[in-house]
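Removed from the display is one protein chain of the complex; every other protein chain stays in position.
Residue numbering begins at 1 within each chain, and the chains themselves are lettered A and B in the order written.
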Amino acid sequence: MNEILLRAENITKSFPGVRALDSVNFELRKGELHCLVGENGAGKTTFVKVIYGAYPDYDGEIFLNGDKIRITHPLQARELGIAAIQQHRDLVPHLSGEENIFLGMEETKGIFIDRRAQNERARKIVDRFDKSIGLQVPVKYLTVAEQEIVAIAKALVRRHRILILDEATAPLDRNERKVLFDVLNEMKREGDIGIIFISHHINELFEIGDRVTVFKDGKLVATKDIKEVNFDDVVQLMIGQKERKRFTKKKASLGEEILKITGLSVPGALSDIDVSVRGGEIVGVAGRLGSNKEKIAEAVFGLVPITKGRVFFNKKPLLVKRPEGAIRKGIGLLPIDRREEGLILCRSVAENVVLAWLNKLMKRFLSVRLINFMTRDYVGKLGIKTTSVNQRVEYLSGGNQQKVVMAKWLTADADLLILLEPTEGIDVQTRWDIYRILGELAESGKGILVISSDLEEIVALSDRVYVMSDGRIVEELKGDKIEYRHIFNKTISDGTSGSERRGA
Amino acid sequence: MAHIETSAGASREKERRFDIWDFIRSNNHLLTLITLMLLASLATRGIFLRPSNLGSVFTRAAALGMIAIGQTLVILTSGIDLSVAANVGVCIGMMFFIQKQGLGPANMIVVGALTPAFVGLINGLFCAFTAVPPFIITLGMSMIVWAFILGGIQPGATVFEDLQIFINTKVMASLPVHELIFPILVWVTCSLFWILMLRYSRFGHNIFAIGGKEKAAFYGGVNIQRVKILVYTVSGLFAGMGAVLYAYKLGGTNPVAGKDFLLESIAATVIGGTALTGGEGGVLGTFVGTLVMATLVNTMNILGVHFSIQRVILGAIFIVFVFSLNKIRQFAIQKQYSRSTAGLLAGNREK
Partner (left out) sequence: MLIVVYIALAIFITIYTDGFFSAFNIGAILGLGSIMGFLVLGESLVMLTGGIDLSVGYCAAFSSVITAWTMIAFKDLLPPSLIVALLIVLGIMGGAFIGLINGLSVAKLKIPPLIATLGGYGIAYGLAEFVFAGIPTRLEIESFSAAVRVKVFHIFPISSILLAACAVVLSLVLWKVKFGRYVYAIGGSKSAAFLSGIKVDSVLIWCYVLSGIFAAIGGLLLAGWMRVGDARAGGGYEFIAITAAVMGGISLFGGEGNVWDAVIGIMTLQTIRKIIPHLRISTFFEDGIVGAILLIAVLVSVVSVKRMRAAA
């Protein structure tokens, strides 16, 4: 029985309005590769963030090699031997691999850095993994996989005992993944290290994992030995027996075709996409995280030029060069990153709500009273919890912030609303609020396109679903055919994708 | 529906409750001004408060104030205008040039104000269409403009009597107030104009949006380029107008006199509560900030502080102010954040 490296007891972490982790009990053994799985927002990333020091204000206790510790900051966590490997954060792009590996702990001969000694040591470590990686060139010229290996080498040199890899395989292709897995197996053999590995590709668990822990809705559901479970068992634990509530809305009479996309292709991301949305329906596009389905929204909203394929809005060809144009035509977009793209955090609720409306109608002057009135109206209708319409938006919880974004498009009277991962990181109650709002919108004749990797959401909302995998639409489902398991299986692939581009 | 009404009712409750941190945060410039004026009166044993002195404080503030308004607008969009000193210089230079050609004071004012506006336009075009940081663009332009002034126009110290007479007779004669009020009148009017524009116009709204988060503003339909071009042009125009007021007040000056205005305009903006990162603040604050700067300089003059030491003090105060205002802002935000978080979590548990 291997020793226990890390033990976490009753870890709880909350954000305004959301309990992200609820009494999680976890342990990591020496020499094991412990996988964490779960749906989006289930808590895996939040949990590791607590462990590597990004969220110092957690409840609960952590024991490292039996000693109770308090993790307060990423730097302190590193000094304790815990490190999360993220090449874009750990490496300085302009410095070479060798320099990055020894950054902060250089080998010196007198006052000068002993490059030769460093290179020797670095090569010794890296060659075990991949002899072909150039350590003398700036790391920005290495492939993502090579950068990851350099980042791992950096952690090894510092004798980190606990390594955390969060979605490390996402940007890798098949060969690179194999290299990484060889690296990880090699590290396990050393015996001293414990690895926490997060992935969406369940197959990967079975390739390198020793144990797997399943998260769901902020709780730790189960921890099992890999030998005791199979693929379906894991999926079952992730999804559970919860009845997939279907959101019921009045069947709206379908209106005209609002959006039609034909043959849209974006090199390296999308191939031959055909999508249509009619007034009164909610259409879902389901796909894994990072399957580039967002590009569909970008094309319609004027964020990327369309080189191949055509888009029609209200039966007329759509030619917009930037969001301004799309908004004028009556299109609205709820972007993935609401804090960076959807809202102006340091401004008030009212100001955010009227932004699109003001610019769509090119109103010269505005009446503060009218704006406050309009905003209060939507605050009430959407149930936005805020102390006042002049409250800075950054103080609102994630769910309420998202409602503000929606209010923006309601005020601007968009005919077509495109939503990207609309309820990510939002609590359950607010989610259903948002679904209700979308239902009402559809009933009033608007067209809604939901592009999401949250399959529960797609199933709950959609009248029709396009299932995407590897940048293509593989299936279109209507009515009763929309079923969670089915879509889940279709979107999950073996984890590799030729169309997923690599590199920064 | 009951819980929504409660929250609306609760929100009205909260609005009434007085929050000292919020008060300090949003009014720190006013507090600074009042404190400073008190200190000034004490330090100068009352000389500061003499009407004639106060008058000169305001007049000096007027020129700086105009320039600071333009700088504020630029900073609100997350930019900065390092060319204001050069713009002041080019205005004075052009006025000299026009005067030399004998074209009359009216033309002097027009050309004097429009030339820096043109410079501002070029700044704006560069900022809007290239990814070059505004500070480099305005820095580079300022050098080009200085070269133009010193090499092309080559003015010396000039006397602008004609200008004074012109304004006194033509412009101010019709108004029932004392002539020297002219700069103050212009400054207050322009400040008022922009205060209103920032609050009640789409343009003003967009300025805050771009400074707050340019990407979100873009996604929200704001025409980023148009706003940026306009903002830098206005900054140039107002630097020119400020220079005209300055020349009027002094009666005679030379282009280099404007060099101090750069630091002071930024200081006035920052003291007035506008965040250097943009998106927060406004012209009302800058109005107060300008008075703070003018009070400071005036007090130092009364106390006989050497001119160069004044610069040192201003430089040091500048740094201290930027730092402490930032800290106050952060602190107040933290307090607000935890208060609203507590409130929301409490609300959740009630369900």
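We take it that a contact is a pair of C-beta atoms (placed from the backbone, for glycine too) under 8 Å apart; a residue touches a chain by one contact, two chains touch by 3 or more.
Values in this document were obtained by computation on a predicted structure and should not be read as measured data.
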Touch assignment to the omitted chain, from B:Trp146, B:Trp194 or B:Phe287, lands on B:Trp146
Touch with the missing chain holds, among B:Ile47, B:Ala128, B:Ile181 or B:Val322, for B:Val322
For chain B, residues touching the missing partner are 80, 126, 130-133, 135-137, 139-148, 150-152, 154, 262-263, 266, 276, 306-316, 318-319, 322-323, 326
Chain A positions in touch with the non-displayed chain are 74-75, 78-79, 89-95, 99-100, 103-106, 108, 111-113, 115, 154, 503-504
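Assume only the chains that are shown with their structure count from here on.
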Per the touch rule, the chain B residues reaching chain A in their complex are 3-4, 7-8, 10-11, 14-15, 199-202, 205-206, 208-209, 212-213, 215-223, 275, 279-280, 336-337, 340-341, 343-345, 347-348, 351
Listed in rising order, chain A residues that touch chain B in their complex are 14, 16-17, 301, 322-324, 327-328, 333, 335, 340-347, 351, 354-356, 358-360, 362-368, 376, 379-380, 383, 385-388, 391-392, 394-397, 408, 412, 427, 429
